[in-house]
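Each remark here refers to the structure printed beneath this line.
Removed from the display is one protein chain of the complex; every other protein chain stays in position.
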Amino acid sequence: MTRSLPVLPAVRRNRRHPTWVAPAVLGLVVLAALLPDLLSTHDPLAENVSRRLSSPSAAHLFGTDELGRDLFSRVVHGTRATLLTALLALLLAFGASVVIGLVAGYLRGAVDRVLMAGVDVLLAVPALLLSLLIVSGLGAGPVNLAVAVGLASVPAFARVTRAEVLRVSSQPFVEAAAGFGVARHRILLRHVLPHARGPITALAALELATMVLSVSTLSFLGYGTQPPTPEWGNLIAGGQDYFRTAWWLTALPGVVLACVVLALHRVGRNLGASEVSLV
Amino acid sequence: MAATDLDPGAPPGRTWSLPAVALHLAGRLGYFAVVVLAVYTLSFVLVYALPSDPVALMLDRRSSGAGGSTQAQIEALRQRYGLDHSLPARYLDMLGQLVTGDLGTSFRSGTPVATVLAAVAPNTLALAGTALLIALPFSFLLALATSWHPGSTAHRLLVNVPPLVAAVPAFLLGLLLQQLFSFTLRWVPSTGGSGLVLPAIALALPVSASLTAVLVRSLDDVLRSSFVELLRARGLPWRRVYLAHVVRNALLPFVTIAGLTVGGVLVGTVVTETVFARAGLGRLLVSSVETQDAPVVMAIAVFAAVVFAGANLLVDLLYPVLDPRLRHRIAGGRA
Partner (left out) sequence: MSVENSGGFALRVEGLRVAYPKGDGEAVVVDDLSFTVPRGRTVAIVGESGSGKSTTLHALLGLNPRAARVDYRALEVRDHSGAVARVDDPRALRGRSVGLVPQDPTRALDPLVRIGKHFAELHRHFLGVTDRDESARRTVAALESVGVSRPALRLRQYPHELSGGLCQRVLIALALVGEPELILADEPTSNLDATAQRQVLDLLDRLRAERGLSVLLVTHDIAVAGERADRLLVLREGRLVESGAARTLLAAPREPYTTRLLTSLPGNLPERPALPADDPARVVLEARGVGKTFGGRTGERVDAVRDVDLTLRRGRTVALVGESGAGKSTLLRLITGLERPDSGTILLDGRHEHTTRAGRAAFARRVQLVYQNPSASLNPALTIDRIVAEPLEAHRIGTRAERARRVRELLDSVELPADVAHRRPPQLSGGQLQRVAIARALALEPDVVVLDEPVSALDQTVQFTLLQLLRRLQDRLAVAYLFVSHDLGVVRAVADEVLVMHGGRVEERGPTRTVFTTPAGPRTRALLDAVPELSAAPPPSPLVRTARR
C-alpha cells in the first residue's frame, strides 16, 4: 500500500492575472548571473578597511562588510554561484526523475512496482538528511553540493512525474489511440508527453525555488562555494558573526534570496501548479 | 416497498478479524524495517564506499603538528576500526553490531558513539519536541481560520501566508528571530543556548507553513464535496458542519503530513542548532560530516531514520482508526 504524498502534482489550471513583477525579478537575477558587472557598483573582492561595516547608503546600497567590501556587489556576484548550483541540481533531479517517472508510469507492472518501492522508501527520508549524507560522502564544494541537492529531490520529483504520466495515460483518448492500433512510442510522444509536460514544467519552477533554498542552506552550513568567492548562503553565514551590530549583512542578502524564491513560486503558480506542492 | 429485495445494499459491515489486522500490522512493521535498513545502507555506501579515506583524514587531524604518521600506524588504525575488511563484510558486521546496540567508536574523539550521542540527544529531542508542540496546533488553527469562509477576503489573504513563510530560508528565519527578540527587544537571552522557545519557534515556522498549506488545501477540497452542501441544506449550523464534518474529513492528509513532519523537524535541527549555537544532534551531524567522522554520521542517520520511520508507522496505524473505508479494506482484503 502506498501512502498519498504531500507533494503530489495538485496542478490546477487556474491562471491568475499574470503579473510582471515575478518575471522582472527573475530577469534581473538572470542578468546578475550572466553579466554581474553590469549591475554591481563595486569590485566584490575589493577591501576597504576605512569603510568597514558601514550601513546602507547611496554609496553602498547594501552597506559594507567587515572588510569594507561592498555588500550589494557581493550579492550580485554571488548570484551566479547560487543559481548555477541550483540549476545544475535541478537538471540532475529533472533528468533522473523524468526518466524514472516515464519508465514507471508507462511500462507499469513489475518495473513500476520496483521503482516506486525504492522511491517510496527514499521519500520517507527528509531531503536535507539525504543531502547531508551525500555531501559527507562526496565532500564539500559547489558541484558536489548540486549533486547532493539534486539527488535528494529525485524521489519526490519522480513520484510526481509518474503520477502525471499515469494521469494522462488513463485518459480515454490514450486508450482509444491504442485501440485503433497506434504504436506505443507514438502514443507516448503524441498523446502522453504533451499533456504531462505542462504540469511537470510548472513543478520544475517550484522545484527550482526549493533548490535555491537548499543550496543556500547547505552553503550556509559551509558545504558549498567557499569564501571569499561570494554566494548567497555563505554571505549570510559570514554576516552571522556581526549581525548584532551590522544587521544588513544577514538581512539584505536574505531578503534578496526570499524574493527570488517567491518570484519562482509565483511563476510556477502562473504555469499552473498549486501552492501546496511548493512547501 | 415492493421489490426491495432487488436493492439489498452491501452485506453488513465486516467485523475486525484478527488475522487481517495482524497481517496489516506485520506489513507496516516490515515497511518500518525496510526504511531504516535503506537509510543504513545508503549512508554506509555514501560514507564508506566512496573513495575518500577516513583514516588518512583522521591521522592528518590527530598528527597535525606532531610530524607524519607511519604506514604501521595507519594499518593499526585500520584494523582497530575494522577498515581492513572488505566492504560487504564490514556492512554485515556493522549491521550485526547495530542490532545489538553497538554503534561503534567515533573516529574523531575515540569515544563510543553511543556516549557521544547520549550527551547531546536530549537537547535535540527537547528542541524538536517543543517545535512540534508549537507547529501542530499553530498550523491546525491557522488552517481552520483560513478556510472558515471559503471565498472570503480573509481566505484569499491567509492562503498566501504559508508560501510566504516557506520562501524564507530556515536559517535566515532563525537569525532574524534572534535579532528581533534577543537584541532589539531583549525579551530572550541571546546566548548560552538556554532559551528553548526561540529556536523552537524558528524550527516550527517552516514546518508549520507546509502543514498549514496541506490542511488548507484538503479543507478546501472537502468544502467542495457534495455532502457538505447537503449538510448545509439540511439546516445544520455552519459551525457544526465545519468542525464535525469538514475538519474531520480534511484531517486524514494532515495526519499523514504530520507524520512526515516529525522527520522534517528532527533534520531541521541541523540548521536551527547551528544558527542558535546549541549543542545537539544536528550540530554534531554538521561537524561530523565536515570531519568525515563516519561512525557518528551513520549513527545519527540511523537514529533519525528510526524516529521518522517510527512516526510514519504510528500514522499508518492511526489511519484505519480515522477512516472507516480503509478499515473495510484491511478487514476484508482488497475490495
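Going in written order, the chains are labelled A and B, and every chain counts its residues from 1.
Note that in this section contacts are C-beta pairs under 8 Å (C-beta built on N, C-alpha and C of every residue); 3 or more make two chains touch, one makes a residue touch a chain.
If you're wondering where the values come from, they're calculated on a predicted model, not measured in any experiment.
Contact with the chain that does not appear here is found for just one residue of A:46, A:114 or A:176, A:176. For chain A, the residues touching the chain absent from view are 171-173, 175-183, 186, 190-191, 194-195. On the side of chain B, the interface with the absent chain consists of residues 1, 3-10, 12-13, 150-152, 225-227, 229-237, 240, 244-245, 248-249, 322-325, 328, 333-335, using the contact rule stated above.
One rule holds in what follows: only the chains that are shown with their structure count from here on.
By the touch criterion given at the top, residues 27, 34-35, 38-39, 42-43, 45-47, 49-50, 52, 159, 162-164, 166-172, 175-176, 178-179, 183, 209-210, 213-214, 217, 253, 256-257, 260, 263-264, 266-268, 270-271, 274-275, 285-286, 288-290, 292, 294, 297, 301, 304-305, 308-309, 312, 316 of chain B touch chain A in their complex. Residue ranges on chain A touching chain B, taken from their complex, read 1, 3-4, 6, 10, 121-122, 124-126, 128-130, 132-140, 209, 213, 216-217, 220-223, 236-237, 240, 243-244, 247, 250-251, 254, 257-258, 261-262, 265, 274-276, 278-279.
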